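Complex shown without one protein chain; remaining protein chains in place.
On to chain A.
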Amino acid sequence: MAAPPSAEPDFSSPIAQTNPGSYEELHRKARDVFPTCFEGAKLMVNKGLSPHFQVSHTLSLSSMNTGYRFGATYVGNNQIGQSEAYPILLGDTDISGNTTATILHQVGIYRTKLQGQVQQGKLAGAQATIERKGRLTTLGLTLANIDLVNEGGILVGQLLRRLTPRLDVGSEIVYQYGKNIPGGQISVLSYAARYTANHFTAAATLGASGAHLTYYHKQQENLAFGVEFECNANVGEAVTTIAYQAELPEEGVTMRASVDTNWSVGGVFEKRLSQQLPFTLALSGTFNHVKAAGKFGIGLIIG
């Protein structure tokens, strides 16, 4: 918990280097390789009004959801670490007033997150998370949709522990109670492990409700592969997806594509249009061979 010595003692993070990170970030390395396909036309304008405040306007025209979304981010003054400052307030609204808001704050080694969602004028979801990032362990507790009037809610407890510099293990318990659940309460326990090496990372989450395995492989400086296997025991479905990410850093080009066992292919291609001006073009395509249906999208990101 002591801050490591550094040239700028103000910016050193109280979280130890050996901390394994958050439980949600277990599959992050492989998931980042997968493309986020979209459909229709999308225009996103990100503007930083000050070092603390940033707004984004998103205009999307597609057959599924046409609309405008406005997002704002405020970053506070407490600088912890080189690139993180707290508190962080995030908000996202659209024309009809559906809002999602998040507040993140870090005090010492405790990080708290509050999330709320308002849909059609009513609070659709609220979530509070507190996380303790110790030297070798991360403990997290989340309370979601706690309804004191109707006696319902979800509690999630997470533990992630570093056993060796390469191996992390953890477990998560999800406890849900409420009137509409048979028996009044239900809990699901799952175990997780992650092995990190120089070139690859393998992570697994196993529980009664299914398994989720991911593998990330960095082949070269600009080429990475990701493989994901997910199976859901309740529904009885399993999907395997293979994806790759290739970059050409000089032109600011990033290409991500994935193929999966549902016979669908998706790819996203991003290219920076100018060296000086911050315009990025994004092309997205999805095609399902079984249904023989394709969805394509084009997006422009400014800023």
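By our rule, a contact is a pair of C-beta atoms (placed from the backbone, for glycine too) under 8 Å apart; a residue touches a chain by one contact, two chains touch by 3 or more; residues count from 1.
The rule is simple: contacts and distances are computed from a predicted model.
Chemist: Write down which listed name, "Serine/threonine-protein kinase 19", "Mitochondrial import receptor subunit TOM22 homolog", "Electron transfer flavoprotein subunit beta" or "Pyruvate dehydrogenase E1 component subunit alpha", is the UniProt protein name of the chain that is not shown.
Modeler: So the chain that does not appear here would be "Mitochondrial import receptor subunit TOM22 homolog", according to UniProt.
Chemist: Out of A:G170, A:G226 or A:G266, which is the one that touches the chain we can't see?
Modeler: A:G266
Chemist: Which positions on chain A touch the chain that was left off?
Modeler: Per the touch rule, chain A residues meeting the hidden chain are 246, 248, 250-251, 253, 255, 257-259, 265-267, 269, 271, 283, 285-287, 289, 294.
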